Every structure is written in structure tokens, then in C-alpha cells.
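Here's a structure for you.
All protein chains of the complex are present and in place, except for one that has been dropped.
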Amino acid sequence: MRKFIKHNFRLFVIASSAIFVLMIVWTVFGTRHTIVQPIEYNHKIHVEEADLICIDCHLSVETMSSAMIPNIEICQECHSDEPFTDSPEEIKLLKYIEEEEHIPWQKIYSVPDHVYFSHRRHVSIGDLECSNCHGNVEELESPAPYPSWEPTMDNCIDCHKQYKVTFDCLSCHR
Amino acid sequence: MEIKRREFLKLLGGVSGAVAIGTYGCNQVIDVPERLIELAKKGLGIETWKNTICGQCPAGCGIKVRLVDDIPVYIKGNPLYPVNQGGMCPSGHSALEVLFNPDRIKEPLKRIGIPGSNKWEPLSWEEALQKIADFLIKQRRNNKSHQVAFLDGSEQNSLMSEHIAQFMKAYGSPNYYQYPSVKNDSVPYLLLQGTQQIPSYDFLNTKYVLSFGSNFLEEGYSPIYYTKLYTHLKELTEKKRTRFVQIDSRMSLTAINADRWIPIRPGTYGALALGVAYILIREELYDNEFVSKHTFGFEDWVDNEGYTHLGFKSNVIGNYYPEQVSKITGVPGETILEIARELGNNKPSLVLGDQGSADNTNGTYSQMAIHSLNALLGNFGKEGGLYFTDQPPLAELPRVQEDELAVKGNSQPPIGCTYNTSFKIMDFSINSFTKNILSDNPYPVSVLFLYKGNPLFNALNHHDLAEALKKIPLVISFDSFLTETSEYADIILPDHTFLEKWDEYSNIPSVGFNHVGIQQPVIEPLFDTRNSANILIELGDKIGGTVSGSLPFENFEKEIKFRVEKIYRSGEGAIISEGLKGDWLEYLQQRGWQVGRYNSFDEFWKLITKHGGWWNPIKKEKGIKNIFKTSSGKFEFYSQLLKEWTDELVLMKGNDSHQNRELVLSELNINARGDQVYLPHYEAVPVDEHMPLYLTTYKLLTNRNGQSSNQPMMQEMFGYTSHQSWNTWAEIHPATAKDYGISNEDYIWVESSTGSIKLKAIVNPVVMPNVVAIPFGLGHTSFGRYAKGHGVNPNSVMKNLYDSLNGNPALQATKITISLAT
Amino acid sequence: MNSMQNKIIAMAQLVSFLAMWIFVIGIIIWIINLISISVELQDAPGVSLGISLVAIPVFITLACILTYAYFGFKKNTSNLKNHSED
Amino acid sequence: MPKKIQYENELDAPLFRPIYETGKGFYITVGILMLIILWALIMYITQIWFGLGVTGMNQTITWGFYIINFVFFIGISHAGTLISAILRLSRAEWRRPITRMAEVITAIVLAIGGLHPILDLGRPDRVLNIFTSGRLQSPLLWDVTSITAYFTASTVYLYLPMIPDIAKLRDKGGKLTWFYSFLSWGWQGTEHQKKVLNRAISILMIMVIPIAISVHTVISYIFSMTLQPGWHSTIFGPYFVVGAIFSGIAVLLILMIVSRKVFHLEDYLKKIHFQYLSTLLLIMALLWFYFTFSEFLTGIFGSEPHEMEIIHYKFTGPYALFFWGMLLLNFIIPVIILSIKRFKTITGILIASIAVVIGMWLERLNIVVPSLANPRMELPIGIYIPSLVEWSLFLGGIAVFILGFVLFSKFFPLISIWEIEEGREEGIKEVEERVHSYLPGKETGSK
Partner (left out) sequence: MPKWAMVIDLDKCTGCGDCIAACKLENNIAIVSPEEANDGRVMFWMDMITIYEGEYPNIRVKRFPKPCFHCDNPPCTKVCPVNATYKNEEGLIGQIYHRCIGCRYCMVACPYTAKVFNWLEPEWPDEFKNCFNPDVSLRMMGVVEKCSFCAHRLLKVKEDADSDEREILDNEYLPACSESCPANAIDFGDLENKESRVYNLSRSSRAYREMEDLGTEPKVIYLQKRE
């Protein structure tokens, strides 16, 4: 083996470096990089225990283009001073609330600014279920690390074709 | 084109490429309030609209600001607001570039360099105000309160001006001036009919409008209001349509939209008006009944001493026969005949005069001549004539309490007028103001407040003015930007932009009804700025005593509320809202129904701030008698007021001798003698040898008074009519251009006896031959990155000429010559 | 060694030859793809078809000519070898 | 130090010399050209970095040098293949020393010209959109296809007739033997191979001609498919083709003269060749003038206002100089030189050809810019001043062309050796027979 390396050293170096580069490329592009939320929010418990539905917190889903990610203003309507559970996450939340600072949620579903996406259009006019795009969030015990459905143009078009709705450029691009 | 080809050949090296690489985009990084960016980033996109009043120009249009997540992103006209009814002008749209302008002053500044050096250091509000207050108190204690002057360049008749007046009066100084001053503009009306009010015109019911250089679609008091009127006219059916004839030496926006354009030599409008009068009189086309009943000095008349005085009629018949007039004006005799006959035969017909005819050394007399045509046509208090709006039922500010210091101060002669005693006709002349300051006559000025405006840029005597500003020990400027003028201030107290502040606008001149607009903040102040009104209140409190007593409001908003409450109680008019258009409102009121019942003032206030204003289209019936406040109670062709005041001046010289009278008249630059002085007549404009061409300037909608020059959008749009951006140009008639060997888009030197400027020539036949028309507004030497060093300022070559009767600058009087710049 | 080199060269020739074909086929696929798009968007499919009718045959003939030459030469060389052997 | 390759005793030694003997001149030229190309590259990078703003174009005149040069280069490319194909078809014996050069020009210039539209793109990074979502309806796509077709065709057409020569070089041995043997496709010069080769070539030359014509017609379509006055005319197709061949021949002549000097090919490129070609040039000049004339005639006769505006602008506007210059260089000079025997020397021809090349470039300028400078709407008349970047890229393009030619001459004979030999061996006999076959009387010679 060593002999082999000695003999065609150059080849060895090239090969190994190539492999190394490949590995880096793999790690960077190969895997979806996951998003970590400030609070390990548990959808499941809120849906099942507190039997909430999506619109209870994502208020503007049916009325506006953006669904709105709820923040302390909404949380504190239920989570007043004493915690319901002994989960450390809720403690975190209460801390945010008492310090009246906003929870720095990370958006995981987002479209570029040259695309017009309206929840109202899709949910209240198009009668889509939230799960159509967001997967069954009710089952999630921790925030989704990455979108269950990538909002890319191809995906949009596929769905639009499938539902026989317009895929005129101007109906999304602005 | 010639030049360009040479360029093309020269540019084998391709300089332009290098340039393009070197300077691209206008990029600048300055700290923005973080919260704005944050809001903008992760906002929900919640959209709200707020109504307020536009402060870009004095026109006072109601605007509707679109806010997304509480950040203004778009501005459109307020469709309910009666003045502009949803209309807008370009500069209104660029208001956001004022609000977010990178060159705004963000905190109080103290000058450290020499005046004009533009070196500053920040200052805390407390420190600044204390400093000023101390100085003011000291002044007052030493009986020098009158040495405090206040120059208000806002030219807006908003509550602010009254507020300042109140403060100054209470403090004890007669030296509060507006510049440019609306009062000056109204001098002709004062002389002829004794009222200081600008008339409104009943366009909709008139058949024929003859406008003497009145560029009401572009430079008028409220262009958009007139544009709306114009549109209404266009909507009328063919036969009812009003015919516009525009007399102007340049084809202004109004002239373009008029049915006929009659070019005229600058400064000779008065002559033409009298020429028209000649025909009207000769052909008996004038309203005999009105003239005989309600005018004074038409026929020759005999006074108490038995002297016979020259009457308007014989003056006109004697001196203004068509041939003569056409020699003066360059308007062919038959044209004069035509317009006069049209004027006389399609009554009701209106005559307007402004800008073109007013901005000259003989402005007042020209305006008098023009206005006297309205008298000949009997256009007073009748359909399709002109009328005067009533005052809105706003509460007067509480009576000023004057302690003896104030009384003493106020009794001092104001220094803003010609002569050391006030020449009552004129409100303010920046020329005399400067002279008096420089000569400490009758007393020095120790404090000068500057509110808005930019006199150093606008005035024709900017060199002297600069000197004067240097001379004054303490100059305080309330301004949101560093203008040419505020560079000379010692302390700058940054004001809010109009989108951040409270104010109240009422009755824009020449707008045909009684209205009040509420200007309110649409966004929290971006920087550490304050509303100047509140600063005055604060200063008053610091000075204490009667001064604070005269402004008994904790802030300006309260003051406005106090004023508006009276409207609520009077129950007149209505808050603007859908469906309450003029005639419907009238109908309701004739039925004696109270329009809009509000249970409480709070409700009223909520509504008026929501909708943006209040109005009352119904004119109180007042007989012709009440229109004329002259001593004769009539329309005076022969202005007894003018006589009276000139006599006073003569007496001031000593005794009423011939040479004293001569002296006074020559000081007033009046060439006429005898009774003609008091009659509308044509005063020859000053001639200037070897300066063969006339220079006329005009203001574009994109940039009135050069105050939009710091807004890139307006700079780019500045010459949208001739596709000139960021640049001033000169319009020249092809014939003239040919004489001087100038072709389109060449660069030329415009030279007067006071200086010369280089600018691009646009050759097209929309100016009359021998006239060079240059738009005013560019050529700033300060005023932020977007204004500085773009274009040229035509006023910088103008001779320091003024209409000595009303003190207005003579913008059309300078003679020039041009040459091809190589 | 020499034979080795010859092999490599022959290989290279074959590869370049195939590359040529891939190129031509690629272009044809591209054109067809564009046609399908235009049909889908109802965006003047006729025109696209017209163009393709001209373009595709040209490329194919070119490819064919090369193929013909390629194999033409080859065939002959093999004959030569046979001659030399016997 | 490899062993010296023997070629001196060859009959066509002069044709081998440039390949086996490299002088200092070669390295200097290559060096200079490389520098120019590098500079052009830098300029292009600046353009990509700052955007097309670094060019002299503006909102009214949105097409400038890049499109002009695009048309110009593609035009030149017509020289070769078309001419050689026509000559081959017409069995013109004097073609033998010319064809190779002509074809080389085509191949190289076409590559350069074909890339110009990419220089012109505002977003070259998105050029792949053409493949993912192109529209064949757009004349630009027609170009893409037709130019690729023409490029492949002409390279093949250059390559196939070269195989025997490559084989010759291979047999000479030397460092590059492997390279030559790779390219020579095992050519042994057997009868069968000859037959195959000749058949292939004859098919090619028949199909190359229509392609060549179509390419330039299509390029003219870019303009004539729009509604712009001065462009929207049916004459454009043939007009462009004529112009193309015109400029092509000029360039061919220049190169022939230059390489004749540089490589001492006087013995191969005889005066007669130049005579013939320059006569062709003269004909083209006349033809070109005729087309130009008729184009303007239609415009002026119809005198549609916008059309007239532009014609007037061309005659008197800021570009008038270039218009009249074009007429001078494209028509007057060549006609005078080429029609008067005394001037029709090699130098005379060289001058004429250079004039024509410049003139044709100006013609492209006069087609592209004035029409854009005068928008139909009453907008201010635009002015176009090319920037440093544009000039550099133009220079770069030319440099690439010359470099390509030089390098080619380094590796392959500029004159087809085997065809010359063929000429010596069979040509004369064959011609004789052919001439006989033209003449009356019974068939002689042909069995």
C-alpha cells in the first residue's frame, strides 16, 4: 500500500483531494439545511389538548395574503402567568411574554418578492386545506425543520395544472 | 447635432465608456431608523390610508397617504377634498422623497464655521432653546424687542403664519413678514376696491376668459384646483364651452391648453389691457349700468376744490388707441380688436391677470389696468363674474396681550418696507428689508428667524441679502434641510416635514369656496425634529409673562382643535365626505337642514381628521356695495387710496411742493405724472442698451420655487415636456436662434449686465421672438446631494428690479443677450 | 506500445464520433422540446414546426455524411490489414 | 531536440514549411494577439460586472456594436464555404489553392460571430433560458439554429477535404503524429477511401450552399421581421447575402495576399487567382450597389413619412459621414481600382479589399443605428457613441480571428496539397476531356 502511494503519489493526492471536495459539496448542497426555532413549539399538543385550529393563531389566513406567524400578543391570551405544563419551552415563552419581547420566529415557507402569493386566494377562495402545502402540521410535536413542500415555481405550476387553475405568469409574478 | 458628430469622431477613444464605469447609480449609505426597516421586512402588509394636506407648495391640496405597516409608500389625491378632488401634481407625488430624504437635518445644529461655510456641530434642544430664549429675553429687557425679525417663506396661509404673527406681536416686534407675500399680490385689488383679498373666478358660468399672462394651470395659487375647473369646462357641451384666450410672451402650460395664444412683449400687458378697454369704450361694449352706478373716476370729474381730474375714459381714449398699443405690445391692431370684441360680445366674460403681467416693474399698474377691464364688464357679484369668498368660521386666536414692552416694540416702524416709515400699500419688499438691515436704518436687526422658504435662492438681490444675513448677530432657521439660506443661520432648529406635523390650512387664495384642511402626521417623526409652532410656544413659555399668555396652548394640535371647535359650533358647511358635492350640499341647506349633525366635538374632530377637511360651498349673499371698501364705496378707476398715501409721503418730505412730489414719484419709479399716476396706465419698463433680448422665467409644476430640487424624481422629471433631466434649458424662438447662429440643443451663454450663465438651448416656436424663457428652480449651490450643482438659476443673472408699489420682484424685466458657447 | 497507442487513438476517434452524434441528437431533442412548449402555451406552434422541419433534417444529413465517411474509411483500412496479412 | 523532419525534397515543400519551421515572427504575433484578447476579456468582465451601462447604448438606440459586428462577422463567414463550394461545383480548376483558406475563414469567423449575441445580452447568466424555455417563433432562435447548422456544416466541410493532408502530415512523423493520426481517421489514400471522400464532399458542397444562403437571410430577418422603418423590407434577405459574399471575398483576398507574402506562396497563389477573384469582387460591388440603390429607391419612391425621416437622417444626419463613406469604400474605390487594368495589381486589389471590408462594416452600422435613432414616436432623436468596452471587444473579435488563422496555419497546410497534386495528375487530362465533351463531335476520351 505504502509502496503504491510512494509510486504514484501525485495520482493519490489528486484522487484524495477530489474526494474531499466532493464531500464538501455534498455536505453543502446535498443536505437540506434545517431551521432551528427559538421555541420548540408543539403543534400537536395545541391541536389535541387545547383543541385549537389553525386560524385561531394564524389569524389572517383567510383574510389576508400573509397568514401571520403568531407572536406573544396572541400567545399571552392563553399563556398567562402560570404555565400549563412543566415543559421548559413554555417557560421560555412565558419569559418572552413577561419581558414583552417578540419571539424571533424563523420563516420556513417564503416566496421571493417578485412572486405574489395570497393565503386568502388559496384558502378562502380556493378552498385548499392548510395541509395541502404545509403537510399535516397537527401531528408535529416540534417545529418543522424545513418546508414539507418547497414553494418553487415548478411545484406551484404542477399544482395549478392539476387543479386546472390559471398558470398565467401575471397571476403570480409582479 | 453638429457637435455630436464631432464628439462621435473624437470619441474613438470612448470616453463615455470610462465615465459610465466611473459614475454609476447614486448610492449612499446613511443610518435609517432600524424599526422602519424591521417593520418593512416582516410586516403583515397591513394597508391603511391617512388623509392630510400636501405641503409641497402653497396650493394646499388634500392628499391620501397609503401606509403599509405604518410606513407611507404611496400618495394620491384625496378624492373628497374639494380643492383638488383627488387630483395631484407631480411634485405632490414625490413628497415621500422629502420625508425619507437622506439630507434631512436630524438634530438641532450650531454653526461653527463662518456664515455660509456649512460647518456644523450638533446641539441639544434644551441648550438651543435656552440660548435663544435668553437672547430674546435680553433683547426685550433692553427695549430692543422690535429688533427681532421673522421671515416666513412658507407662503402658505396656514394657521402657522397667524401663530407666528401672534408670537411676534406678543413679543413686541412689528417685523413679521411673509416672503413671497400674498398681501403684495393683492395690492392692485386694494388700490382699486379697497380689499386685500385675491378674487375667485366663476369659470363655470362664464363664456369667455381673457387671461393676461395668468399661468393658472402651472403657477397659480392652486394649479390643481384650476385644472379641475378646466376639466369641468371640457365636460360641458359644445355650445356652453368657455373660450380661453391666453396672452403671454411664452407658450405656458395654460397657453397650450387655451383656445388661442397671443404672444406679447414682456412688461406691456397693461398697455394691451388699456387698448382693449379703448375698444370696449369706443364700441360701447362695456357694462354702462355698472360703470355709472358702482365705479368712481370713469368720466372726468371735479373734486371739492373744483379741480377737474382726468377720468379713466378720457385717459384711455387719449393714449391707448390700437396703433399706439400695438406699437408698444407687438400685438397686431386687428388682434386687439378681435379679442376686445369677443370680450365685449360674449358676456359674461372674465379677465384674469397674474404671473406674466404681474412680475414686472410695472406689475401693479398692469394688474390695475387688467382688473379695471373686469369693472368695465361689470363682473362683480354676478354669475360668471368674479367674487370673494367668506372667511371660514374658525375661532380667532385669543387677543394678544401686550405689556408695555410689547406696545413700545410694536409701535416701532417695520423695516421690511420701502421708506423707513411703512408705505402701507406694500406688505414686504425683500429689497428694502436688506437695504435697511445693511444700513441699520432705522434700527439694526439683532435676531432673524427664518421659517421655510429660501430667500437667498429666490431673491434677485442675493448678494446683498447674504451680506445682511452675515451682519445679523443671531440667525435662527426652522428648516428640515440645509438650504442656501439656512447655511447662514447660527442655529438650525430642524422642523418636521409636512407628513410628520400638525397644521391647518384655510381658504387658499382664489379658490372659490370656503374650506379648511387639517394637516396631520401620517408617521411618527423619523428624527429628533420638532414642529416649529411648538417651539414658538415653548419659547413663549420660556420668555413668560404676556408672551406665553398670548399663546395659551400646550401644543399646536390643541391650538388647531381650539380653532376648529368653532366650526363645529357654528354648524356651517360640512365635513367633506362622499355625496356631499357642492349643489347637493346647497340643496340641503336651502331646505334648512343642518348638514351633518355631530353629537360631540370629539366626534366632529375624529371625522374631520379622518376625512381631511371641512368646506362650505355656499356664498353668503352680499351686495355689490359690500365688495368695495374704498372711501367712495365704489370701484375706483382713480385710486384715491394711492393718492392719499403718495400725498402722505410727499408731506413726509416736508411741504406739499412740486419738487417733493417729483422726488416721491421718482423714488416710486413712476414715470407718469398728474392724475395718470392714480389711474391704471402703462408704465414703460426700464430699457437696457445693447441687451436686445427679454429674459422671462417661469415655474414648472415639477418644481415650484426650487423647493423640489432635492427630490430625485422631480429632478429627473424637471423638463419632462422637452425631455430634459436634472438640467435647466432656455427656450428660444427659431428666428432668434437663427440670428444668433444657434441650433437646437446647443449650449449658449445667457448674459445680462449683472452676470452670465451657460445652459442648453431648446429651439422651438413656443416663445415669441426676442424672448428667452428659462424655467426657474434648479441651480442650487446647497440643499443636498440631489439639488446641488444641477442646472443653473436664472435669477442669478437678473437685475435687482422691483415693482416699487407692491415690492414684488420684477422677474420679467431683465434684458439679456445670448451667444453660442463653444 | 505502438499498438497500444493505436488502440487509444481509435478509441478517441470513436468517442469524438459518438460525441458528434450526441451533439446532433441533443439539438434535435432541444427543438422538439421547444415545439412541445409552444404547443402547450398555444404560442405559434406552426412556426416552430416549420423551423424544425428545416433544421432537423439538415443536422441528420450532416451526421450521416460523417458516419458514412467514418465507416467508409474504417472498412477500407480493415481490408488493407487483410491484404497485408495474406 | 527531435529529429529533423524531411520535407524539403517534397514537391510541395513551401506548403509544409510553415508547419515545420517556426520563426520568431510567429511567437511575436501570437503574443500580441493574446494580449489584445486578454484586454478584451477584461473589458467583457467589466461589462458583466457593471452591466451594459458601460456601453454607449441608451433607451432609444438599444442595439449597437455587438449586433453590428455580429452581422459583419457572420457576413465575412460567407466567403469561404460558399465560394469554395461554388467553385468546386463548377469544377473551376483555379480553385485548388484557394478553397482551404476560404473554408478556414468561414469556420473561425462563424464561431466568433455566433458568440456576439451573447456579448449583447443584458443577463448572460440566463442564456440557458433559451434552451429551457425558448420560442422558435423568435427570429433570434432561427439564428441560433441556422448558425449552429452552418457552423457544423462548414467545419465538416473544412475537415473532410483536409483528411488526406492530415494523413500526409501523420506519415511525416514527429511529435504530433498521434494528433494527426487521430484526425486522419485512418486515411490510407486507397481508391475506395478516395471514392468515399469525394462522394461525401460532393454531397456536402451541394447542401452547404443553401444553408449558407439561408443563414444570412435569417440574419437579415432579425431586422426585417420588425416594423421599424428602414428595416421592414423584403429586399433585406438577398441584400444581406450579397453584402456577405462581398465582404467575404474581400477578406479572403486580404488573407491570400498576406499569407502569400508571409509564407512565400507566390508559386501557388498566382496573379491569375487574384485576377479571377477580384473580378468576382467587382461583380459583387456592382451587385451590392444595385441592391443598395433599389432599397433606397423603394423607400424614397414610396416616401412613407417615417421611412423618409430615416433616409433623410442617413443622408444628412450625424451619421451621414459614415453613409457616404460607405458608398465611397464599397463602390467607388473598388470599382475604380478593379475596372482599370493598370490599378488591378496585387496592391491595388489589397487596397480595394480593405476598403470593401471597412465599407461593409459601415454598411451594417448604417443599417442598425439610424433606424433605432429615429423612433416613430416624436421622441428626441437618440445619439450613439460607442464606448471603450465596445471598441475593445470589437478589436478582440478581430484578434481572435487572426489568432485562429495563424494557429491553423501552424498545424495544417493552408493550401490543400492533395488537391494540388490531384490537379497535377488528373486535373489537366480531366479538363481536356471535359472541354472535348462540351464541344460538338462524338465523345472522345471517356470510355
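Per-chain numbering from 1; labels A, B, C and D assigned in written order.
Convention: a residue touches a chain if its C-beta (ideal position, glycine included) is under 8 Å from a C-beta of that chain, and two chains touch if they have at least 3 such contacts.
None of these values were measured; they are calculated from a predicted model.
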Answer key for B:118, B:195 or B:722 versus the chain not shown reads B:722
Given that one chain is not shown, which residue among D:14, D:139 or D:427 touches it?
D:139
Filtering D:29, D:46, D:188 or D:228 for touch with the omitted chain leaves D:228
Give me the subunit D residues in contact with the hidden chain, please.
50-53, 56-60, 62-63, 117, 120-124, 126-127, 129-130, 133-135, 137-141, 222, 225-228, 372, 375-380, 382-383
Missing-partner contacts on subunit B, residue numbers
16, 19-20, 23-30, 32, 36-37, 40, 45, 68, 71-77, 84, 86-94, 96-97, 99-102, 217-218, 223-224, 227-228, 230-231, 234-235, 238, 241, 251, 253, 256-257, 261-263, 701-702, 712-717, 720-723, 725-727, 733-734, 764-766, 768, 790
If the missing chain were put back, which residues of subunit A would it touch?
112-116, 118, 120-121, 124-125, 168-171, 173-174
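Methods note: only the chains that are shown with their structure count from here on.
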Between subunit A and subunit B, what distance separates the C-alpha centroids? Give it in angstrom.
58
Report the inter-chain centroid distance for subunit A and subunit D in whole angstrom, where each centroid is the mean of the CA atoms.
58
Mark out which residues of subunit C touch at least two other chains, giving numbers and ranges.
none
So subunit A residues touching two or more other chains come to none
Spell out the part of subunit D that touches subunit C in their complex, as residue ranges.
131, 133-137, 141-142, 145-146, 148-149, 152-153, 156, 160, 163, 178, 181-182, 185-188, 190, 192-193, 196-197, 199-200, 203-204, 207, 211, 214
Can you tell me which positions in subunit A touch subunit B when the two form their complex?
60, 64-66, 68, 107
Please output the residues of subunit B touching subunit A within their complex, sorted ascending.
42, 44-46
